[in-house]
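A protein chain is absent from this complex, but the other protein chains hold their places.
So, subunit A:
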Amino acid sequence: MTTGRVEAPTRREADLYATSSRTILLALAPILVALTLAGALLLALGVDPLTYYGYVLQRGLLSPLGFEGTITRMAPLLLLAASLIVAFQAGIWNLGGDGQFLLGALTAAAAGPPLAAHLPVSAALLLCLIVGAGVGAVWALLPALLRAYQGVNEIITTLMMSFLGVSFANVLVKLVFRDTTTTVPQTRTLPVADRLPRLFDTTVTSGVLIGLVAIVVVQLVITRTAFGLRLRVVGANARAAVHAGLPVPRLVVAAFVISAGLAGLAGAVEILGVEGNVRADWNPAFSLTVVPLVFLARFNGFAAIFFVFLFSVLSIGGESAAHRMGVPSFFNLVIVALVLVLLALAEYLGGRRLSGPVA
């Protein structure tokens, strides 16, 4: 013990370095291998992978317009990542993010134009964001209460509520909030002047700032506060939470409400910042797309920012590259899927379990 204590700090630092570099390697290696494999697939499709990836980089990252598009795309994804991190850290599989997102979006789209006509823009926007988040949270109450007090598996209930939410949003667009001045079934369009302000002289929406703030706040709350630790204890070992006297059902409901609220907020931000209205049958299914990114980030908010950025580049650049080179636009999902499969493989070979939420 005594002799060990002298050299302990250096060894610990070395260990720490080894562990973190190992973690980074375990996260990055699958991405590189996935890009290689996807390249082989492109070759098989008769497309030059280097040209394809070149386009992706050019259109998603290097061209000013593409880069702005990438950053704009990050706004809803960051909020959804924050939403999922809260849920997963508390051991809850909130897979209903798409329904919560869409209902939040619809609420903002429906409330935006009338509010903007009567209130100052900033007040109208703030109200829309709050109401959008609130509706998203309400949509998760049923699964939350069932899980917290009856132990009903939330994977099923949140997915079901998501389907219901998506359909319900569609019905509302077509029957209640339809803009009668156009033939397209969609809600009234929020004038560009009344939307979330753009950053500087670019097309980038300030929604991305909301997203960044949200994910950083979530990360700090989860890692630095008593509330965050309580959620993590519930997520890591619910029986230990009971033993330590934590109000587990209430914490589960709280995690659900925050998670779904953030998903609803993501929808509102996307409408108020980018879309301006909700078209019938519009469902970008961002939430389910973000699930693998959050796993790649191991539920760390800062890492999630990086992966969301990477995915946005791939997504914006990929749309353009796919269009130009005759590859289906879903190809970037193939790349994400490859990354996930390889990630699981790396975890297996690395001998470490993916510490996901326990269903």
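Just so we're on the same page, contacts are C-beta pairs under 8 Å (C-beta built on N, C-alpha and C of every residue); 3 or more make two chains touch, one makes a residue touch a chain; residues count from 1.
One rule holds in what follows: contacts and distances are computed from a predicted model.
Here one chain is missing from view; checked against "Transketolase", "CotJC", "ABC transporter ATP-binding protein" or "ABC transmembrane type-1 domain-containing protein", UniProt names that protein "ABC transporter ATP-binding protein". Touching the missing chain, out of A:Leu145, A:Leu199, A:Ala236 or A:Val341, is residue A:Ala236.
Of the candidate positions A:Thr51, A:Thr225 or A:Ser329, contact with the hidden chain is made by A:Thr225. Contact between subunit A and the unshown chain involves residues 8, 12, 224-227, 229-230, 232-233, 236-237, 239-240, 242-247, 355.
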